[in-house]
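One structure below.
As you look at this complex, bear in mind that one protein chain is not there, while each of the others sits in place.
On to chain A.
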Amino acid sequence: MPFISQIQRQSDYAYFPSETPIVIDNGASYFRIGWAGENDPRVIFRNIVQRPRHKATGETVTIVGDHDPALLRYFDCTRSGPRSAFDNNVVYQFEIMEYILDFGFDRLGANGSQIDHPVLITECVCNPVHSRSKMSELLFETYGVPSVAFGVDAAFSYKYNQRHGICNEDGLAICPGFNTTHVIPFIAGEPVYKGCTRTNIGGYHVTDYLKQLLSLKYPHHMARFTWEKVEDLKMEHCYIAPTYASDTRLFQEIDPTFVPKSEAEASQQGSEVPKSRPMTQEDFKIVLGIERFRCPEVLFNPNLVGIGQAGVDEMAGVSIRRLPEKDEELEKRLTSSILMTGGSCLYPGMCERLEAGIRMIRPCGTPIKVVRALDPILDAWRGASAYAAAVQFPQQTFTRMDYFEKGEDWIRGYKFRYNL
């Protein structure tokens, strides 16, 4: 499994002077926290909280992140499912956010009476004022943080890759995430939010689609298909077909009498599902045939799950159309440096499909180059860390005094400059 949680408690909190910022990548799937200037976040865990009841003592406890299911047998988890602080990609449940921050700071090794370091935390694009102000309030009031800065994770990832020469100053960042997909144009190194688009489809929807399809296909295995297992299957076997029609033809040729639900289907990939009662070997194989590329297809065609918005390739066209100035040279520069970042861009075949899709909607002969970020999952944190280590970072933060004196309108106008 490519995503591994790191929750070892760090012991060197005291060695960092109070000017060193703490960098947090607050994503809907994973929460990453670490020190500015370093290459990797120290603590990584899933951004969910469970509040089960302990069976023996009866008290309700809080468990943050995903844990070994064997240990959870001491807890009564029937009434408490995993809960996330996010609604779409906006933080709205600040009690859960507080539990998560508690856990994150605690595992970073925090001690002392308050968190004495400036904090750089990521947020979604055009975050509503309510969410931003509640987050600042939480950090200032409860943790005593001296100063806070908010930035967009996709932008940090783009700047990091720009510094490493993967993409140019003018370009497009395509960020399929967990709940949403964004396309953000960058001009002269700064994101232009006027041209930004967001579709409410992401890795969560792909996994959910796969889970529903498998439960319908294998109804007697339904209880076994937990969300985490299906996510593992998705990461292992799913890919994106160059065109949907061509790959369905592949499946039709191999077995012309395609009959779903029966184990006699020609299998492309089989995977074992753990046994629970004595039955034949055949019963425990699940066959992932066409679902392998049907599910990620949802990113390009959200109509497949009933979401009536544009898919990833079309969004690039919409984004370029929305830019305030119409400049052919600029558009050529934008399409020749397209960066894919975010966890849901790791499917094999995504680059080629995206390139073909964008070629269809742009004028003939425009230069198109699609590249994947160096590390789509960690690059946002790395970009933020490199940014926070710069000398000019303190100018982009705002302090507690600013927040209380200037009020909500100023928070609404708070804009982060990515070029230092």
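The rule is short, and it goes like this: contacts are C-beta pairs under 8 Å (C-beta built on N, C-alpha and C of every residue); 3 or more make two chains touch, one makes a residue touch a chain; residues count from 1.
The working rule: contacts and distances are computed from a predicted model.
Trainee: According to its UniProt record, what is the protein name of the omitted chain, chosen from "N-acetyltransferase domain-containing protein", "Protein prenyltransferase alpha subunit repeat containing 1", "Vps72/YL1 C-terminal domain-containing protein" or "Monocarboxylate transporter 2"?
Mentor: Cross-referencing UniProt, the chain left out corresponds to "Vps72/YL1 C-terminal domain-containing protein".
Trainee: Going by the contact rule already stated, which one of A:Asn161, A:Thr197 or A:Thr335 would touch the omitted chain in the full complex?
Mentor: Touching the chain that is not displayed is residue A:Thr197.
Trainee: For the chain left off this view, which of A:Thr142, A:Thr366 or A:Thr399 is in contact with it?
Mentor: Final answer for the missing-chain contact: A:Thr142.
Trainee: Out of A:Asp25, A:Asp170, A:Glu291 or A:Asp379, point to the residue that touches the absent chain in the complete complex.
Mentor: Selected residue, touching the omitted chain: A:Glu291.
Trainee: Among A:Gly202, A:Pro302, A:Gly342 or A:Gly383, single out the residue that touches the unshown chain.
Mentor: Spelled out, the listed residue whose C-beta touches the missing chain is A:Pro302.
Trainee: Where does chain A touch the missing chain, residue by residue?
Mentor: 9, 54, 56-57, 61-64, 67-68, 71, 74, 87-88, 90, 92-95, 98-99, 102-103, 105-106, 110-115, 124-131, 141-144, 193-194, 196-200, 209, 212-213, 216, 244-245, 248, 251-252, 257-261, 290-291, 294, 297, 301-311, 314-315, 318
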